[in-house]
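Every protein chain of the complex appears in place save one, which is left out.
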Amino acid sequence: MYKNAATRVAVLGASGYVGRELVGLLDGHADVALAFATSESESRLDGRDLIPLADAEGRWDDARLVFSCLPHGVSAPAVGRAEAAGARVVDLSADLRLSDRAVYGLTEVYRDALPEADLVANPGCYPTVAVLSVLPLARAGVIDTTRPLIIDAASGVSGAGRNPRRDLLFGEVAEDFRAYSAGNEHRHLPEITRQLAAVAGAVDVVFTPHLLPVRRGILATMHVPLARELTRVEAEAILLEAYGDEPCIRVLPGALPTLKDVIYRNRLALGVMPVKHVSRPMLTVVGAIDNLVKGAAGQAVQNMNVMCGFPETRGLAC
Amino acid sequence: MYKNAATRVAVLGASGYVGRELVGLLDGHADVALAFATSESESRLDGRDLIPLADAEGRWDDARLVFSCLPHGVSAPAVGRAEAAGARVVDLSADLRLSDRAVYGLTEVYRDALPEADLVANPGCYPTVAVLSVLPLARAGVIDTTRPLIIDAASGVSGAGRNPRRDLLFGEVAEDFRAYSAGNEHRHLPEITRQLAAVAGAVDVVFTPHLLPVRRGILATMHVPLARELTRVEAEAILLEAYGDEPCIRVLPGALPTLKDVIYRNRLALGVMPVKHVSRPMLTVVGAIDNLVKGAAGQAVQNMNVMCGFPETRGLAC
Amino acid sequence: MYKNAATRVAVLGASGYVGRELVGLLDGHADVALAFATSESESRLDGRDLIPLADAEGRWDDARLVFSCLPHGVSAPAVGRAEAAGARVVDLSADLRLSDRAVYGLTEVYRDALPEADLVANPGCYPTVAVLSVLPLARAGVIDTTRPLIIDAASGVSGAGRNPRRDLLFGEVAEDFRAYSAGNEHRHLPEITRQLAAVAGAVDVVFTPHLLPVRRGILATMHVPLARELTRVEAEAILLEAYGDEPCIRVLPGALPTLKDVIYRNRLALGVMPVKHVSRPMLTVVGAIDNLVKGAAGQAVQNMNVMCGFPETRGLAC
Partner (left out) sequence: MYKNAATRVAVLGASGYVGRELVGLLDGHADVALAFATSESESRLDGRDLIPLADAEGRWDDARLVFSCLPHGVSAPAVGRAEAAGARVVDLSADLRLSDRAVYGLTEVYRDALPEADLVANPGCYPTVAVLSVLPLARAGVIDTTRPLIIDAASGVSGAGRNPRRDLLFGEVAEDFRAYSAGNEHRHLPEITRQLAAVAGAVDVVFTPHLLPVRRGILATMHVPLARELTRVEAEAILLEAYGDEPCIRVLPGALPTLKDVIYRNRLALGVMPVKHVSRPMLTVVGAIDNLVKGAAGQAVQNMNVMCGFPETRGLAC
């Protein structure tokens, strides 16, 4: 496509599912050009050369902003070298999400801090959907924080990466469904509780992810204990008040979202339903995102757009 | 296959997913022969003639036991006519599940009542997995009934039947996932609460079903509030104590079940995991069944076996 | 998105799979604005009002170009009314594809006729992949037209539309695969033979479509009888000579395409392999397109771009 006077960017770890999605989004972005992209396992991606990470060392100067899609643990050192070379960084790994050194890149929440940020920790996919879905209710003070918040979420296989594993073979995943990291053992839990605590104070969370036989998308069904009864319209009004002007969040009045509402889009879709026949008030909230887009590469581009002063949805289908 | 001196049985509503599964199971059952099967929409099923329900009227005499897979509302009157003609009945519809007139055919729970029963209401698929999974904990008195039991369950499409509907087209369901009847609006909820109440007293249940892009199988993730802490081994011991000798229930020590463990089998598979990082004790229980087998046709055959004095698993892969 | 001074267009039949794809593409197209869109079955599409076709009658003036995604048989009369009102038309139905009244919109073949065309018959999905894949070989004179050309093609379910049909339910299509219209009974066959005959003379074609358990995409495996032996490199050279500069066609040297290479793109991907161990020379050609994009809505936009003098790939990911 025709490019404006372009900001040069780099992608570290371009051959995984997130990296490929990100390179595709950057290709269609009018204000940036890809300086280089790295991969340890592949040398070509859709007609473009990939270089080993080691070869990036001489080329940091060529990139104003570096995206790291490297694996957890591998990312932080590379991010450090990019920073040392003067590049701004969006780190899509988990390495810096619990650190105070980086701005937590949940765009709708930390938008004001992004223009000055040199280091952004892009949120995990589950925390993105969970925190954004519940935050307006927490801010409105309607959550009963003495009872646990239950989050049952299901993700497509791209969340587990592209490395060969028997349990991710088509023959194992198709026609199957399973819970994993049950009992609050998933590493995304601290990210969720930390973000909620900042707004609502400490709250018990029970977070159980599941593996879906789909390629992409996360649907989270959240059961929120309420401090007082809310009608469906009242609950929707709280979400609409918070998100009515957000270009990447859709509150669906009178409906619950499905994966189809969000896949291939940088969008969170949200719906609510009060729970009948229970003695203390509860609200079921359902949120859906594409784990590769709003849950990873798309939100990274959204963050870059705010960091660099581009229109926030440039290059994104929301 | 070679048949023993056979009991003659009939199937009403044989062309839906449940009816077809049932006819297949009866074909492979050594002690029964199919007298006739009815369908309004199809006249042949795998080489066998199907007759309209109206034509069954002259043929009740030919069947000692009648299975009804008719739609809810249509089933009860047909069941009445079969009873009047002297047949014993297993009704797979929801019509009689909340009635005291029929034995509730959760085999492992009501086994003793089945040999004398002339009318059995076969349980719904969701109640089968939910009630059997939680019952031993309720009986052991370890559930805190002042807090709600959360059940997030996901079912394959066969649970929704074979009638043409746009929202069940392959193009709509594949790569999608959605909640439905959220907020405790599903008609299976009273079946679940009624059965639990009989054992544990009244307990709040929050039941949210989801539609999975698979053909068959239900996985239920249940978050059970506990009256006291239980280790994984202690919780498993309660389940093993209850179900260790059950031929159609597998407790998986140290593991959680997936759909693959149960599809095409008359089996409930069960696993548990205590929840960490919460202030009051909770246990996550995961149960899986094949909705067409243990959740419908298989359990109906299991009930028939007990009713008629056949070996309980005759004709069933457990 | 920001729109240039926009040409106003209309879409008839916007709620089917092709219509929705087309509306999505037009939304992202910088040079056009959607004047109106019609549907008989739905009144809203992703936040936009749809009107009944009857209500289009007073509004033809508002559209410079009309796309018809109406069903076969219903389309031709509506196209006539749009033409009478002075609009240029791209008809995505089969109604006019065998007529001399319309330009056949296989863009790469009839590009020169499009700028002057007022009526374009957009090709069928199977003919698009079959004709474009074989045409360069026909033009190069390397096909032995005394032997039949075998085309075994497989399509995702979106090719069969969105109307409720039992045989298209998820429960019927998932884990299944089937041939249909075998024995040269598919209505796309005359479109294929007519186009090939124009270049190569009469040639026997054996065309067998299949239904794949995927949502979108067509893969065609074609066995081409050759007049003389060709190495893989020689055959690729013929295709590259024809298509090397085409923005929407990718010839893959030394590889065969899969659906993943083309879905969500306005792209034909092509590869070849000479057949060993046969007494007379044959070449297997594999072509892949997204049936909803290059096989329908995307090619319609490509045609519009050429008709209106826009850059040919404007609004398209190729």
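First chain written, first letter: the chains are A, B and C, and each begins at residue 1.
Here is the rule we go by: a contact is a pair of C-beta atoms (placed from the backbone, for glycine too) under 8 Å apart; a residue touches a chain by one contact, two chains touch by 3 or more.
Computed from a predicted model, the values in this text were never measured in an experiment.
Only one residue from C:G105, C:P127, C:G159 or C:P213 touches the chain missing from this view: C:P213. Note that of B:L98, B:A202, B:V233 or B:A317, the residue touching the chain absent from this view is B:A317.
Residues of subunit B that touch the chain left out of view are 28, 174-175, 264, 317.
Seen from subunit C, the chain kept out of the figure touches residues 147-148, 150, 152, 154, 156, 172, 174-180, 182-185, 189, 193, 204-206, 208, 210, 212-217, 219, 221, 223, 256-260, 263, 273-280, 282, 284, 286. Mapped onto subunit A, the footprint of the missing chain covers residues 17, 156-158, 162-166, 168-175, 213-215.
Criterion: only the chains that are shown with their structure count from here on.
Two copies of one chain, subunit B and subunit C, touch each other, and the residues they use overlap strongly: the shared fraction of interface numbers exceeds half.
Central chain (C-alpha centroid nearest the global protein C-alpha centroid): A.
Subunit A maps onto subunit B through a rotation of 180 degrees [Cα fit, steps of 5, range 0 to 180]. With centres taken as mean Cα positions, subunit C sits 35 Å from subunit A.
In this assembly, the C-alpha centroid of subunit B lies 47 Å from the C-alpha centroid of subunit C. Counting only residues that touch two or more partner chains, subunit B has 156, 172, 174-175, 213-215.
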